[in-house]
Structures are given as structure tokens and as C-alpha cells.
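Can you read through this structure? Questions will come right after.
Of the protein chains in this complex, one is absent; all others appear in place.
Let's look at chain A:
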Amino acid sequence: MNLAEFFQVAPVAPELLAPSLWLIIALPLLGAFICGVFGRMLGRANVHLIACSAVAGAFVLSVLAFWATSHTSSGEGARRLLAFYRNPFGIESDFVRYALAYDYGTWFSAGDFRVNFGLAVDHLSGILLLVITGVGFLIHLYSTSYMEHDDGYWRYFAYLNLFVAAMLTLVLADNLVLLFVGWEGVGMASYLLIGFWYTDPAKAWAGRKAFVTNRIGDFAFLIATFLLVLLVSAFTRQANAADYATAGSSVERYQSALQDRGPLTFKGLEKMAEGLVDTGADKVDLSTPIEAGPLAGYTFGGVMTVALLLFLLGAAGKSAQLPLYVWLPDAMAGPTPVSALIHAATMVTAGVYLFSRMAALLVLSPTAMATVAIIGALTSLLAALIAFAQDDIKKVLAYSTVSQLGIMFMGVGAGIFWAAVLHLVTHAFFKACLFLGAGSVMHGNGDETDIKKLGGLRHEMKWTWGTFLVATLAITGIFPLSGFFSKDAILHGVHHNHLEGLHWVSSAVYYLGLVIAASTAFYMTRLYLLTFEGPRSKEARVAHAHESAWQMTLPLVVLAVLSVVAAVYAFPLMKSSSGQPQAVFENFLSPVFGAMNRITNAAKTVELDTSVPHLGDYVFAWLVALTGGALAGFLYLKFFPARAGQPAPAFARAVRRAAQNKFYVDELYELIVIRPVKFLSFILFRVVDALLIDTVAVRGTAWVTARVGSALRYVQTGDAQAYAAVMALALLGGVAYALIQVLQ
């Protein structure tokens, strides 16, 4: 048995593993429960053990599940895997290959709407499972040392486990509703973690800002989900048998699968997308108007575009893109390992994951794709420019995350999904390494975060220095490291893919991408140089920095190694079905993006180019990165010391001040959004709540009742003659009424 065969036989048979997929989520959840409820009684070491082993257990299960997705024993190829999971949306012989899935039955249903609790692992979610639990475990391990002296350590580890559980739910979900559960879960856990030191109002505010910004995006996500439900029902009502033939399914089969598994499973949405692209006569396609229902009159393509743009807003909230990126830099208020977890391994990548998962829908709308790419590019550029002038080591890294996510969105928008996911993975490695390295620097320097007051750490913190250097080179895009290949794969794809009718977008985004690459190199080099090189700053808080404990340096080393070796995934070592060389990762993800490829070929909305970058492309990209880095090196090592004591030119100071203040975007939001909303809330509070509800409705009814009661009290005297007088008066009234009636 050679090595390839070894990896094609899962140690646990998929049939056995599939029903246990829920354990991957349940383990960290259980860890969160135990640490949160009993943590204070358990003591420090036990909490560390439980939290770490819960994530480690999830990691082991993830490895097994991931392994099982490539299970091809008994010579039958991928078919073997699917004996127990047939895709109900396809034709009889269409098995889902390279996927491990299990449906735990109805979660809830209302009318003909139905949502199943279904978990699925394919190559896309499998790789994310590994990243989340793997990098997550390293961050847990690191935290055991970093949070050693914190009183709320048990609360911290409970939140951390909760975060991992929510993210695993997000990734494992096989339908949009279950994904939304994880989507909300990470939002809540991030709120808890960012505001972890809640006694400091500024940090509590940062948590709240993240929460509110995320909620805006989540609202858009929900509306988009509802639109998709309506769209699926409109499609099943209007489509004829010919449409289903394109999707490789039959009408009865598709509808019984909908009955069975609900309209929002990703596989079902994929099949609908495939059914929509054929433009033959007498078929439903993207330009067909919807006949009945709430969406009547709109075309399928139009509704799809709107839904995808709303999903983009949702993803912008979670993944910190324009216009909702403002929460992420403030999220630095939380403990540093949390920043690493949120930024690198989990939450912020949710938007990229969502669009990769829905790639089949996204390629139906060039408008949405162009918007995604442009938003990504603009966010990336803006964040990179702000990162130029930040002096807080974590803030620079935070803006760098926003920028790198923007690059991933550029890839998603240009249809080069595999490269976006690859960059997600490599970014998880080197950004986690950078954040944890920054934490180590702070740990050894009395919590100093101002890079102007660090310097010269190279000789004092050797492990931190080495790993930080590797990660910096990786994110900068220096040749043999993974960041170079993943970023270049995206830029190459952006350059060569074309959106139908929007050809200018890919060129514009590509040139912006080059500027971003050079900027990234510049500010990362600046960060590295000011922190580690040169003499030690006179304003340093401690005279000599000390290296951190092994729990902190070991994750750094592992992540640094990973950020080097992950480059292998971008090498064109595999062959595509047409015999051309193909990147390993592209080949690896091709089962996931198969439907997307079929749709782009049929619909011609995107021109996908599968060529591999040439040597010239690599050299060019490398030169761009080197230029940026060299410029920073020149400015900060040679130029500035020579000008020591001389003030910088007025222009440079003005630009720097604007960049330092983040181009006043927060202030702009304050002016055009927050102030009016606050004013409106004030009016509602004073007039509607305090005046109408409290005074008139609540206290008013009580007041009227009391007054009426005290007036009526005088009637209840117990005096029989007074009662008789009332009766007599009533009688008089009756007589008067009768007389009037008679006289008329």
C-alpha cells in the first residue's frame, strides 16, 4: 500500500463516523458548559485541561471526518463512500462524492417550510474544520499561559470554547438556517470575548460596537435567506421537466427532496442554480419573470442579485468589509489570543466561507460578483492605507486582517474561489502567528503596544522574533512562503477572469490589488522593523524583555512552520480533467466547486480562466512585494534616523494625521448614522415612552380608576333612603323617556 492509498482509506468507516458528526460541535459546547458553570470550583489547571482537551477532541474528530471524505476503499472509487449518503437532489446515479453527511431529521417545520438538522463535511468545510480546531487548539494552548494571572480565566475559557463550537456549527451546517445559528453564535461569543474585561468601559463599548455592527449585517442575511425561500418555491412552481434535466434531476425527485430536506440546503440551492442557467426554449431561466407569489413580476436573476447583495452586506458585517468594517480594529480591546482566534482562525472568515459555499448561486449574477470584488478591493485598500500610520501593534495587525479579507473577497468576486479559500487558510496560519507573536511581545514588555516604544526585541525574544519574521514574510508575499502563492493565485485569477458585461472590473481590481500588495509589504515591514530591529527604545516600560513560556512559543513555532509549508497547496502538481496542470488546492476543492464550474460554462456569466501563473507573473508579484518592503526598510532604517530631530514635511504630517485617525470614517458614521438614530431614539424615549406610555397609559389608567373610585365612594353610604332616591330618579328618567316617546 503506497502513501496515496493509505490516505484513501479512512481509519473509521464513513458509515460509522457520519452519525457522530454532531460530536464535533458538542465537545467544545460541553467544554464551555463545564468551564462556565463549574469553572470557579474546578481550579485553574482543570479548566485549562478541559478547555484544551475539548478542542483537541474536536480536532481529532475533524481529522477523522476529513480523512473519511476521501475514503475510496474496495476499488469502487468515491462511490463507496456514498452508500449511506445519497444526494436526494440528484438523479439516481448521482452520488455526492467526497462528502460525509448525516441528517438528524426535522429541526422545525412550519407549513410547507422545513429545516433539517443536517451536518455535512466536504473538502471545503473539512479544511475549515481543520483550521478552526487546529489553530483554535494552538490558541487555547497559548491562552493557558497568556491568561495565567487573570481572575476570570474560567469565564474566558468557557467563552473561547463556545466560540469554537459556534464556528464549527457554521461550517458543518448543510443548510442556510443552521449556518445562521453558527453565524449568530460567533457574533455573540465575539461580543462576550471582546468585552471580556467588562469593568473597563472602553472595552465593554468595543464589544457592544462589534455586536451592533454585526447585527446590521445579520439582518441583511436573514432577509436574503427569506428571499431564497421564496425563490425556491417560485422555481418549483414554475419550472418544467426540462429545467430539472439540466440540473441532473427529475421534477418528482427534486420536489420529494425538498419535502424531505427543506428548501435551504446548499445542495438544493445548487441544483436550482443549475436548473436556472439553461436558456433553451420554453424553460425557466434567469430572465424569466416570476408568475405568482410575493415576488411576482421580478425576474429570477433580479431576485438572485438582490439576495446575493444582501448576503454581501451580511458577510461585510461578519468579515469586516466596507461599510461595516469599523468594529474589527476596536475589537482589539479583548485579550490578544482572542484577537488571533477571531481574526485568523474563525469568525471573520465566515463571509468568505459563505460565498464559497454558495459559489453556485454567486456566479449567476455578474453584478453581485463585481460588487463583491469592488467592495473587497476598496476595503482592502482603505484598511492598508490606515495601517500605514497606526502605532499600536495590534491595530496594525487588525487593519491588516481587514485588508487581507478584502483580498479574499476580491478572489470570491472574481470567481477564483479556491484561491480565496487557500488564502483564508494560509492567512489563518500567519495571521494567528502574528497576533500570538504580538501577544508574546506585549507579555514580555509589560503590555506595551506602541511600536515606537519597543524596538530591539530581536535579541531578547528569539523565538518570538523568528516566528514573527516568518509570518511577516509570509503576509508580505516573499517568494517561498505560503502567503506569496495564495495572494498571487488570487491576483492572477482576478486578472484573468472576466465578468460578463463588466470587463473593466477585473482590470481595475487587479491594479488595485497590486497597490494593496505593495502597501501590505510596506506596513508589515514597518511594523516588524520598529518592533524587532534597531536599538531598544528609551521609552520602553521594562529594561529587558523576557521570552514567553513554552505554551506560548510552541504554537508560534507550529504556526510559523505551517505558514511556510502551506505553500505546497498552490503548486501546480495535479492534473485537471482536461490534462492541464492544476494547483493542488484547486484540484482538491474541485468536487465542491463542480456545480459552480458547470454553471459558469452554461451561463457564460463569468469567463473563468484556469491557467496557472507563469514564471513572469511570479517574478512580477515578487517584485511588487519587494518594492513595498524595501521602501519601508529604506524609510525606517536609513532615511528617518538621518533626519532625526528634523520635523517631517507638513504634507506628510497632515496625511499621517488623517490616516492615524482612520480617515475619520468613525466620525462620519457618528455624524450621518449614529447622531440621527440617537436623536430619533431620544424623541421616542421622551415622547412615546415617557409621555405616552408611562404617563398617559400606565399611570393615567391608574389615576382615572382611583379618581372614579373616590367619587363613587360617596354613593356607597349604606343609607337605604339614598338608594331609594337613586331608584326614584331612575324611575323619573324612565317616565320622562316614555313621555317623550309617547308625545312624539
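Things worth noting here:
By our rule, contacts are C-beta pairs under 8 Å (C-beta built on N, C-alpha and C of every residue); 3 or more make two chains touch, one makes a residue touch a chain; residues count from 1.
Note that contacts and distances are computed from a predicted model.
A chain of the complex is left out here; the name its UniProt entry carries, from "NADH-quinone oxidoreductase subunit K", "Serine/threonine protein phosphatase PrpC", "Monovalent cation/H+ antiporter subunit D" or "4Fe-4S ferredoxin, iron-sulfur binding domain protein", is "NADH-quinone oxidoreductase subunit K".
Of the candidate positions A:Val568, A:Leu623, A:Val673 or A:Ala725, contact with the unshown chain belongs to A:Ala725. Although one chain is not drawn, the whole complex shows that of A:Asn2, A:Thr199, A:Ser578 or A:Gln716 it is A:Gln716 that touches it. The omitted chain makes contact with chain A at the following residues, 716-721, 724-725, 728.
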